[in-house]
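All protein chains but one are shown in place.
== chain A ==
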Amino acid sequence: MGKTIIEKIWENHVVHQEEGKPDLLYIDLHLIHEVTSPQAFSGLRVKSRNVRRPDLTFATMDHNVPTVNRQQIDDPVAKNQMDTLRSNCQEFGIQLADLDSPDQGIVHVIGPELGLTKPGMTIVCGDSHTSTHGAFGSLAFGIGTSEVEHVLATQTLWQGKPKTLKIEVSGSLGPGVGAKDVILSIISEHGVKFGTGYVIEFCGEVIKSMSMEERMTICNMSIEGGAKASIVAPDDKTFAYLNGRKYVPEGDAFLDSILDWKQLSSDEDAVHDMVIEIDGNKIAPMVSWGTNPSMTAPVSGRVPYLHECSTETEKKSLQRALDYMGLQEGQPITDIKVTKVFIGSCTNSRLEDLRAASEVVKGNKVAPGVQAIVVPGSQNVKKAAEAEGLAQIFIEAGFEWRESGCSMCLSMNADVVGPKEHCASTSNRNFEGRQGAGARTHLVSPAMAAAAALQGCFVDVRSLAGVEV
């Protein structure tokens, strides 16, 4: 029987196997940031341990960083956390894209952008959205701080072999429908734990025709369906994206790498433990209305009725979500008004996302009473967006144009959504309090967020006059 791409990468990385134990896997790239690493470094120090492979470790600051006046950090606790990362990197010889570096940005944006992320690798980071890097045909997953310490000390992790899940998205997406809508639609249909214990392989016509940025959006949110990792087999688009990036080998070495990378696909006769088929033609622009990413409906849809719940538990959880979100059962999505709009996060802050949003924004104005911010995923994205005039389009429309970081996705910095305020957000989690205590998050694509900013409520981006989607 053939092997899946997941099994192939797994087998390439097994350092040690023993009866009754998980496999000991080698880690090719360890990305770290300020929030989940300090305790790991402290742990090393307590035991007088060293970082085994600083050369395979790369750090940046993203979660805490201010997106205005970024050199002046008012919060002393946040500042201490960032200073700690800086001194840890110095002490252990780890490369850091610091606040003043042209390469700084959200860890899952800069990994691919700098070419640190490559096909066939195992990649970990103390952040659940590490699944993003799977878009390049790498096995990438989020870990806790104890595991960060383990990887720092040993460059390995003990991991039980995951089950494999193939999600095939066939057909093609309609105009105005993007990667974010695909993943929200999958989670809305299959729930927030269908992927638990699995690594997903995304394939099918829709995935094949997607850009690398779109694939990253899909893989990014696989954790919201419970899957620690997801993967797309590398192809010519992957190789073209990587060509010429800072940490990608050049010339013959690059060509040699491509030969290796081309081996990375599931064999024809490989069998996945589970298969889900999705018809891409049926996917519409999506808007989350509740407090987890499965509580999502097409923009033309509505919030469910309580009587539609099949169990008491479901009913209770719907009622809780309605109360928190300040919504009525059966309420049409387009009736929901927003006063905040956030375009950013490791899900949707890349140049292509900003292009999609700017297409909608161009020549229009942000609705009165709406605060809309754009937070590019990295300094490189910011620079490129400014060079091609996107920043100007946003600024002229009344958006705030910020510095790069995680920002309002989790609001660890000053970018917060107020209590009971509804926010159209291109981020990945609509959990209670995620964007601020009492904040009401609605997950959408960049184009849909832009449309909401102009209208002050959710609107089908396909229906906006003068917008070519």
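Convention: a residue touches a chain if its C-beta (ideal position, glycine included) is under 8 Å from a C-beta of that chain, and two chains touch if they have at least 3 such contacts; residues count from 1.
The rule is short, and it goes like this: contacts and distances are computed from a predicted model.
This complex has a chain not shown, and the name its UniProt record holds, of "Pyridine nucleotide-disulfide oxidoreductase", "3-isopropylmalate dehydratase small subunit", "Sec-dependent nitrous-oxide reductase" or "Oligopeptide transport system permease protein OppC", is "3-isopropylmalate dehydratase small subunit".
Between the chain not shown and the residues A:166, A:434 or A:462, the one that touches is A:434.
Set against the missing chain, the residues A:6, A:143 or A:169 yield one that touches it, A:143. Among A:26, A:289 or A:342, the one in contact with the hidden chain is A:26. On the side of chain A, touch with the chain left out of the figure occurs at residues 15-16, 20-22, 24, 26, 28-29, 35-36, 38-39, 42, 47, 49, 52, 55-56, 58, 63-64, 75, 77-78, 80-81, 84, 116, 118, 121, 126-128, 142-147, 149-150, 153-156, 158, 160, 192-193, 196-197, 223, 226, 228, 247, 249, 253, 257, 292, 313, 316-317, 320, 410-412, 419, 429, 431-434, 437-438.
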